[in-house]
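With one protein chain removed, the remaining protein chains of the complex are shown where they sit.
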Amino acid sequence: MLPKFASVTARTKDEALSWLSSLENPKIIAGGTDLMVKMRAGKHYSHIIDVAGIPELLGVTEKDGRMSIGPAMTHARLSTEASIVRNARSLALACGLVGSPQIRNMGTIGGNLGNASPAADSIPPLLIHDAVLTLESRDARRKVPLEEAIVAPYVTSIDVKELIDSIEISPLRGYREGYRRVAKRATWAISRLGVAFAIREENGRFLDARLAIGSCTPMPFRAKKVEDLLKGAPKNEATISEAIRMALEEIKLISGIRPSYAYKLPVLQGILEEVLRG
Amino acid sequence: MKTIRFLLNGKEASIEVEDNETLLCALRERLGITSVKEGCGIGECGTCTVLVDDEPHYSCLTLASKANGRDIKTVEYLSSSGVLHPLQEAFIRSGAVQCGYCTPAMLLSAYSLLLRNANPDAHDIKEAISGNLCRCTGYIQIEEAIKNAAEICKCNGQD
Partner (left out) sequence: MFIGQDITRVDALDKVLGKAAFAHDLTKNNMLFACVVRSSRPHAVLKRIDVSAARALEGVVKIISHEDIPGENLFGAIKKDQPFLAAGRVRYKGEAILIVVAATEETARRASELVRIEYEDLENISDPFLSIQSPVLIHDGGNLLSHRKVIKGDAAKAFESSDVIVENTYSTTWIDHAYMETEAGLGYLDDRGRMVVASSTQNIHYKMKEISRLLAIPPEEVRVIQATTGGGFGGKLDVTVEGYLALAVWHTKRPVFMRYTREESLLAQTKRHPLYIVYKTGARKDGSLTAVEVNIVGDTGPYNSYGETVCLRAAVHATGPYEVPNVLVNSRMFYTNNPVAGAMRGFGVPQLALAHESQLDEIAGLIGMDPLDIRMKNALKRGSLTATSQVLNHSAGLLETLKAIEPAWRERRKERPGSGFGLGCMYYGIGNTGISNPSSCYLTLTPEGRVEMHSGVCDIGQGSDTVLLQILCDALGMEEMGIDLVRGDTDTSYDAGSTSASRQTYISGMAVCDAAQKLKKYLKEQGYYDGKPLKDICRDAADKGVPIFEGYFDPPTTAPDPETSQGAPYATYAFATHMTEVDVDEVTGVCKAVKVHAAHDVGRAINVSNVKGQIYGGVAMGIGLALMEEFIPGKSESFDNYYLPTSMDMPEVEAMIVEDREPTGPFGAKGVGEPALIPQAAAVVNAIYDATGIRMRQLPCDIERLKLALEKDKENKR
């Protein structure tokens, strides 16, 4: 049973923005796959604003070498959307692994970001694609890199009166790109570890390597130091083991030692080995 | 309270629902469609699955207001012409039904698959029902039933 609230369905972005600014204690709902669970557990809002059907928040467009993803795009659609499969393969793969078919038909990428779980599967791929969110309220519009938008587990810097208008990413072409995920069950289980990677190499050297790791630290993070190390480095066991050592160090630096690391760090090491060796 | 209008199993429906009501609750309690089950209430069992515009959704996580203007199907749709759908026939014949609590939802997930993919392979079938738990059957006879029904649908040129 859900707590009492009033709900409205926005048909346009303007309608949503004006409700967000005028209604008291408002909350956006898209697919509802996170929010409904939380509300059932007792979380209360006065007004729920449904943005799932707003046409402006749907679709994927390409402009000036960047791609823009509508936040109301479902995981199911993104996982098969041709331009995403082509230009952001890790994202397509990750979206295709979220929850179950029903969850993918309902859950949206905007909701995945809005919920900001450490285990959110779309976040590591978005990080390696330098995602930038466009946030909009009735009175203002601003751009925030995804890394800055998530400030703590389940906490974002998105204001209650703001809406994710779009998610911009850089396409990556000519990269070996993917998403590796570990969970306690073959499907329909939160990831225990998620690794998004995109690697470009030539003549035995890493030209560019992008790595982001989810479900390990309080927020999924992009392993920038490791990426710097790999850039231009020869592709050999020494480089790879140094890169992995660094990645594990970075994780321990971010969150100290956690009981779950007895499992996660050796697994991450193995996955990174496979990913970097290719 | 608000009024929502939608297609329910191919027929216009219009009901009053609470703002905080789930589609699951509206279907079961206002419309008496008890074939839609509640096994967990939080998107973790699949027994509440309904089709929204022919895609499987969990009705326990769906606000009733989201049905407004949409095409909602429950298992009753499959036999609305008065005869069993090949999937229903196949479920009976293949032993895909044990306790039956998961069955209506399984049928809907399978039906949605066949709409999208007339030639599903074993993996497509497994994946299509991977958001529907069944504690009794181990899924195997369900998968066989879906495979058999797909064959029959193809022959009949039926959806």
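Per-chain residue numbering starts at 1, and chain names A and B are given in the order in which the chains are listed.
Basically, a residue touches a chain if its C-beta (ideal position, glycine included) is under 8 Å from a C-beta of that chain, and two chains touch if they have at least 3 such contacts.
Because the structure is a prediction, the values reported are computed rather than measured.
S.K.: Please identify which residue in B:6, B:58 or B:91 touches the non-displayed chain.
M.R.: Going through B:6, B:58 or B:91 one by one, B:91 is the residue touching the chain not shown.
S.K.: Check the options B:22, B:62 or B:103 and report the residue that touches the missing chain.
M.R.: Candidates B:22, B:62 or B:103; residue touching the omitted chain: B:103.
S.K.: Tell me where the left-out chain touches chain B, residue by residue.
M.R.: Chain B touches the missing chain through residues 33-42, 44-45, 47, 74-76, 79, 84, 88, 91-95, 97-104, 107, 125-127, 129-143.
S.K.: Need a quick check: the contact residues on chain A for the chain that isn't drawn.
M.R.: 1, 100, 182, 184-190, 192, 262-263, 266-267, 270-271, 273-274
Throughout what follows, only the chains that are shown with their structure count from here on.
S.K.: Distance-wise, how many Å sit between the C-alpha centres of chain A and chain B, to the nearest whole number?
M.R.: Roughly 30 Å, centre to centre.
S.K.: Give the list of chain A residues in touch with chain B in this complex.
M.R.: 2-7, 9, 29, 31-33, 36-37, 39-40, 48, 50, 52, 76, 99-103, 105-106, 186-188
S.K.: Mind listing the chain B positions that touch chain A in their complex?
M.R.: Interface residues on chain B, with respect to chain A: 19-22, 41-44, 46, 49, 52, 55-58, 60-63, 65-66, 68, 109, 127-128, 130-131.
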